[in-house]
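Only one protein chain is missing; all other protein chains are in place.
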Amino acid sequence: MKGAELEQILADCSSGSLALDEAAARIRAFFFQDLGHSTLDTDRERRTGAAEVIYGQHKTPEQIADLVSALSDNGQNALVTRASRQAFDAVLGREPEARYHETAAAITLTRTVPPPPHTTVAVITAGTSDLPVAEEAAVTAEFYGNPVNRINDVGVSGIHRLLARLDAMREARVLIVVAGMEGALPSVVAGLVDKPVIAVPTSVGYGASFGGVAALLGMLSSCASGLAVVNIDNGFGAGYLANTINRL
Amino acid sequence: MKGAELEQILADCSSGSLALDEAAARIRAFFFQDLGHSTLDTDRERRTGAAEVIYGQHKTPEQIADLVSALSDNGQNALVTRASRQAFDAVLGREPEARYHETAAAITLTRTVPPPPHTTVAVITAGTSDLPVAEEAAVTAEFYGNPVNRINDVGVSGIHRLLARLDAMREARVLIVVAGMEGALPSVVAGLVDKPVIAVPTSVGYGASFGGVAALLGMLSSCASGLAVVNIDNGFGAGYLANTINRL
Amino acid sequence: MKGAELEQILADCSSGSLALDEAAARIRAFFFQDLGHSTLDTDRERRTGAAEVIYGQHKTPEQIADLVSALSDNGQNALVTRASRQAFDAVLGREPEARYHETAAAITLTRTVPPPPHTTVAVITAGTSDLPVAEEAAVTAEFYGNPVNRINDVGVSGIHRLLARLDAMREARVLIVVAGMEGALPSVVAGLVDKPVIAVPTSVGYGASFGGVAALLGMLSSCASGLAVVNIDNGFGAGYLANTINRL
Amino acid sequence: MKGAELEQILADCSSGSLALDEAAARIRAFFFQDLGHSTLDTDRERRTGAAEVIYGQHKTPEQIADLVSALSDNGQNALVTRASRQAFDAVLGREPEARYHETAAAITLTRTVPPPPHTTVAVITAGTSDLPVAEEAAVTAEFYGNPVNRINDVGVSGIHRLLARLDAMREARVLIVVAGMEGALPSVVAGLVDKPVIAVPTSVGYGASFGGVAALLGMLSSCASGLAVVNIDNGFGAGYLANTINRL
Amino acid sequence: MKGAELEQILADCSSGSLALDEAAARIRAFFFQDLGHSTLDTDRERRTGAAEVIYGQHKTPEQIADLVSALSDNGQNALVTRASRQAFDAVLGREPEARYHETAAAITLTRTVPPPPHTTVAVITAGTSDLPVAEEAAVTAEFYGNPVNRINDVGVSGIHRLLARLDAMREARVLIVVAGMEGALPSVVAGLVDKPVIAVPTSVGYGASFGGVAALLGMLSSCASGLAVVNIDNGFGAGYLANTINRL
Amino acid sequence: MKGAELEQILADCSSGSLALDEAAARIRAFFFQDLGHSTLDTDRERRTGAAEVIYGQHKTPEQIADLVSALSDNGQNALVTRASRQAFDAVLGREPEARYHETAAAITLTRTVPPPPHTTVAVITAGTSDLPVAEEAAVTAEFYGNPVNRINDVGVSGIHRLLARLDAMREARVLIVVAGMEGALPSVVAGLVDKPVIAVPTSVGYGASFGGVAALLGMLSSCASGLAVVNIDNGFGAGYLANTINRL
Amino acid sequence: MKGAELEQILADCSSGSLALDEAAARIRAFFFQDLGHSTLDTDRERRTGAAEVIYGQHKTPEQIADLVSALSDNGQNALVTRASRQAFDAVLGREPEARYHETAAAITLTRTVPPPPHTTVAVITAGTSDLPVAEEAAVTAEFYGNPVNRINDVGVSGIHRLLARLDAMREARVLIVVAGMEGALPSVVAGLVDKPVIAVPTSVGYGASFGGVAALLGMLSSCASGLAVVNIDNGFGAGYLANTINRL
Partner (left out) sequence: MKGAELEQILADCSSGSLALDEAAARIRAFFFQDLGHSTLDTDRERRTGAAEVIYGQHKTPEQIADLVSALSDNGQNALVTRASRQAFDAVLGREPEARYHETAAAITLTRTVPPPPHTTVAVITAGTSDLPVAEEAAVTAEFYGNPVNRINDVGVSGIHRLLARLDAMREARVLIVVAGMEGALPSVVAGLVDKPVIAVPTSVGYGASFGGVAALLGMLSSCASGLAVVNIDNGFGAGYLANTINRL
């Protein structure tokens, strides 16, 4: 609850230009809007600078289409992550401008192009199996208006491939590094650049990888200083964080 | 290896102004300086924008004093984390300007004041037991020249205490949120601000806290978008990352 | 074995009004009734105040229908949790008054309406994905006669949504708070009310959520005092406990 | 923020009997009181029905004595958990009426005797090694005014010992059952009574007990319905929850 | 290699009644018989007192039928565990006397009835969901000739059901106790009898049961002395061990 | 509660030879004897065939001496496990015939020599570091009157050492096999004998041994049929179980 | 970057026989070749002595066929691991000489027969269920030209089967030992030979095997010195390592 707004309501209330009931309602309205089965966070963009995103897993195509339309009707852009092609078909029936990002399994609908930052987000993968997670990150960053530079398949077992891309990496303002298995790539990258590095462990691997745990622990324990780690396979979180940083 | 420098060496070599042996040595010199028991990363500041930091744990007071003096002799600032008072006494014998940060268990020696960013880093704790980790973060951020605003003891079981500090939190450009036990505070904070939030789990708690694991998993699984998580008790990493972001 | 009953049997036995064999049998009858493949706990309602509940998982539709009919024939109410629609169809063929609760995946058959407590149980969810577990809790509480107030989708990343429902929450005599991911919501709620709070972790989430472990550990480690925690996804247990408390 | 109070402030503000600045301050005062290194939750008793408790671990005797005196000066009762005898000596120097509970490692100072509930809390242990945790629970319940009935050393490997205490157990309105090792006792007790059972796993055991994990998992997975589980060794939480329930 | 046999071979070799090559072959024959893709342990019954058992999981119906026939041709009895009905159909086509145990998912073929011990093995379950594992144990014990007494559904949340079967339990010479969830039943049983108790954790349960881990840890940590624990769901191992003990 | 005794009490009650109050008391006396801080299981030997054993850990020397004297006064033998030399000194002051087993850290006091079984228990170790656990097992078995044959340091990395002891191993009626690290020895032994094998994992090892977890999991997962596994370092449990089996 | 090559380029550059741009490009070419979606490691064979291998999991048949053809066009041999029969059919349509290894689930295409080492790699399994992993190891070793000797089904529960193969085992220069469940076989083998032993844990087993974790921990904790352990089910890694050693 920002101070100035509260003071204004009280001033209006005090001056009689705002009825007592209305004043109480407005103060409460900073706090909620009840839609029965869900509670819309209408205040979210003002508070956090980014509109609501729809997490597609566990939702039916119909539910997803409803939510996208609702946002669209309010003139807002929509991003759906972990969305199946079936969900996209349902959305497309209502919003013909929606777009499906196959590898990222994401739907986007852009009604208002966000003002772009002029600086780039790099999305780097250790192997081709990490691409779905990396694309979720890249599509998210692009959804919020960030130029994205993709650098693929430069894992640490062939370190020269990485070194050859140093210039491209150093041009980015924020770097997202996506790796499964032992998850060593972010440590190497963070030792080569002077920008924030977001490390995304993926569930790529088997056996002692434990579905991404090996990569996650490795990134948290990194000998490189100041890695920003997100959850296993959380490409969306990485793209969202990169946007928050790149817009500073 | 940055392109321009390489081209220059080759041009000099080609024009005869640089001997063949010397050219090979210089190219290799981008790569190392061997000091026997350790390998100095002289190139680190150019690459990553921040000088070497000394991790004090497992090192003797003498070793720490040696390392601080070495940096000092090169005119560099020094930060030692996880340093005992004994280590500080050893350092003080040689560097009378060194300073000990009791709660953070850190030593700093500032020979050149870094150009400050004008924007603030907020360091927020859930409880007073989280202070040592929070101070390690704050001291690190200050070491690199960032103004720090400390907000203490605003854990989620008394949520109104947090809401009362909203204005202070929203003034920061980067927020570090330090919490043990269930580690819920970063989720709440990230829903209230539009700036990057760095979440630091601490080992405060017992039983099912498992030395910080509960807080770590909670922060990684947060329903708030885009938290940047670091290792358990890693105040240094959080402060370092905050500086990297705040200097953008 | 309650004292008074035992003394009475012994008195009757001593006075000769009860045969020796019959007395021994009656004492044993406090202890069991053998039905071959299972052992009916006929004494359960007297001991624990609540009739037997059928856990539907791993049982065939026929088995479930048999069990419901058996309870119905004894004039008892029946609750089946984790029941598929197939199981409900089998039950409906025999008990036309049975009712299916889709989201909760539960079957109820109410022959005798239990005397209601006049006080309310609140069932609160962090997100819409937590609804199946929350509904299992709500249906269970209602099955035992408790009025239930549902408050949905008020997770901690939009804390104002929660604060807006404070009055509703404070009207309840017992609160069930259902949350997946980091499971922070019960900590916040428990800091706002003076009634018992039952925390239910759900398996909603991915990666470091580890199927509900992150939420479970968070609730057990909560900085809020006195949370009552139940197993992951155990909506039934929460509803049952809420009834036990609300009937005090 | 309770509705009525807010409306009153606004009414006073509107009528001119309350200055605009003062009104804003009062609304904010629902939310905090800043003491520098910590943030006093003065509103806690109104919100949650129970005054602040001091967690003694990690605090110096001086800090603990300061906090107890502060509460005492405000006429409030004080409970310190996980307190050493050194801490008690420091407290005793200032508050001669303070009392130390050796087994529970707790300090209490009672300035105002709370109105007692007339119903009893039973605290039951599986073995004598569980006594420290059980006493923390019992002392906490007594601190809040609850009569406590202790039933010790009735673990499941000698089940007849437990059955012999059935009458005592059934007289309680809330039961706290404390057990380490396999933690089976709460399951057995919950099958014998019709009151809420709070299960407290302890770290008693070795090897596959994993510091209380075996008991914790067993209690969460219990075949008995509706156990309320708290953290490993969390006697305080159990006592606090028992009080919340017993006061309904 | 038993001493007497070796001495005999050497004596025969020395006396010339056994050729040198043949003597070496016979000594080696104590050690192996190579069948290409597998290595038959022909010596097993002499060494361990029990013939080979076929673990059906991961084997095709044809492979299982081959193995049963091979044993049958040698006049040996056959037991196949974790066998599907398809596997049984394949076996039945060749061995019309084979029998399928539906709940246990086991196939038996008895060509020679083993000499029975006169003492009984009790197989006790906590709940009906534990039956498949219990039946695997019972069928295995019966396969080796042991009389088995089944006592079902006597879990600890209705402890009187268990006490009513005490006489039956005390008649057994070895007891197998099968339980999932918190796995407390073996602890209670072991406190009531003076015979060996074999504890079998099952994967029955959800959430914090972790597929039988809660029950396994509980049984290993039991406060009852001297439980013999086997792997999760390992009914075969329990039945095999019971036979080894009962034949002493 | 054994049937015959109950019938007798009822018969006496019915015939008037036993007063009603006394009859109820006697039935209850099957169930308990309350000593305030602990609840003596006087019925234990009748039920389980073995007297109470004192677990020394967490108990003071005085408490241990009290308990040994109490047993001694009742003419019972006493075994204290995990007992320090200090505890033994306290016991010796009162019971001059008590004996301390250094390696096993156990105290025994034998007032009545138990009737020996004529068959032997073998206690086998993989390495010399496993001796303390093995001795706890051996001393326990001997305390209950079993002849024990110790076979030491025959781990699987020098398999011929084990094979050379085959005759000794085959003479035992029950075998206890104690091993840390990978815990493979019981699997090998169980493949060579036709008697029950009790596997005891020890905490010997480091790193991926995880304090005995590697050995524990290995023994539970053994390819050998029918291992009886006990808790990590639980020599007492193994010796107790061996006695229960050997007395059959 | 090998010194001699670098010096040569610089010499040519200095002498004018190599243009400056070309020299920089060649130096960079040590480091990468960008193919858009992936980054070919053309330098790999020179650096590590073994050509690229295709990990088939997560790749479509078309992608696999493309990659095999690309290698084939360059005259290189191709090995695809974790390949389905569908993948093989796609490859066969283009490369009629390709061969499918059913049990190993591997595809090989050999254009140039590698010069064989004259020494043998032994691949030993504990049970028949370990064959798929063992065959992946054997096929990999053979792909690189190593003679392989397979020894199957010699697990530790029938130790004499293993001893009978000692001569065969001792003829190998490197031994790969594949085992699931408790994974004890490598420990026994390593105590019998004087050659490097590579231990491969498999996911064979259930319950406390935890998908190969028991075997993995056992091998890492082995009492035998100097086992080389690889990931669970990683037959390829074992075969690759065996080749690296055998070629020394």
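Residue numbering begins at 1 within each chain, and the chains themselves are lettered A, B, C, D, E, F and G in the order written.
One rule holds in what follows: a contact is a pair of C-beta atoms (placed from the backbone, for glycine too) under 8 Å apart; a residue touches a chain by one contact, two chains touch by 3 or more.
Because the structure is predicted, anything quoted here is derived from the model rather than measured.
A.B. asks: What are the shown chains in contact with the chain that isn't displayed?
C.D. replies: Counting the whole assembly, the omitted chain is in touch with A, B, E, F, G.
A.B. asks: Given the contact definition stated above, which residue among A:Leu79, A:Leu175, A:Ala208 or A:Ile232 touches the chain not shown here?
C.D. replies: A:Ala208
A.B. asks: Which residue among G:Ala104, G:Val133 or G:Leu227 touches the omitted chain?
C.D. replies: The missing chain is touched by G:Leu227.
A.B. asks: Touching the absent chain in the whole complex: find that residue among A:Gly56, A:Pro117, A:Pro132 or A:Gly158.
C.D. replies: Looking across A:Gly56, A:Pro117, A:Pro132 or A:Gly158, the contact with the absent chain belongs to A:Gly158.
A.B. asks: Can you list where subunit G touches the absent chain?
C.D. replies: Touch with the absent chain occurs at residues 1-3, 44, 47-50, 53, 163, 166-167, 170, 173, 190-196, 198, 216, 220-221, 225-232, 236-238, 240-241, 243-245, 248.
A.B. asks: Under the stated touch rule, tell me which residues of subunit E contact the chain that is not displayed.
C.D. replies: 3, 6-7, 10-11, 13-14, 16, 20, 23-24, 27
A.B. asks: Name, in rising order, the residues on subunit F that touch the hidden chain in the full complex.
C.D. replies: Residues of subunit F in touch with the missing chain: 128-129, 131, 152-154, 158, 160-161, 163-165, 204, 206-209.
Criterion: only the chains that are shown with their structure count from here on.
A.B. asks: Considering B-D alongside A-D, which chain pair is linked by more C-beta pairs in contact?
C.D. replies: B-D
A.B. asks: Could you please state the distance in Å, as a whole number, between where the Cα atoms of subunit C are centred and where those of subunit D are centred?
C.D. replies: The answer is 25 Å.
A.B. asks: What are the residues of subunit F that contact at least two other chains?
C.D. replies: In subunit F, the residues touching two or more other chains are 1, 3, 44, 163, 190-192, 216, 220-221, 225, 231-232.
A.B. asks: Go through the chains and record each pair that touches.
C.D. replies: Applying the touch rule to all chain pairs gives A-B, A-C, A-D, A-G, B-C, B-D, B-G, C-D, C-E, C-F, D-E, D-F, E-F, E-G, F-G.
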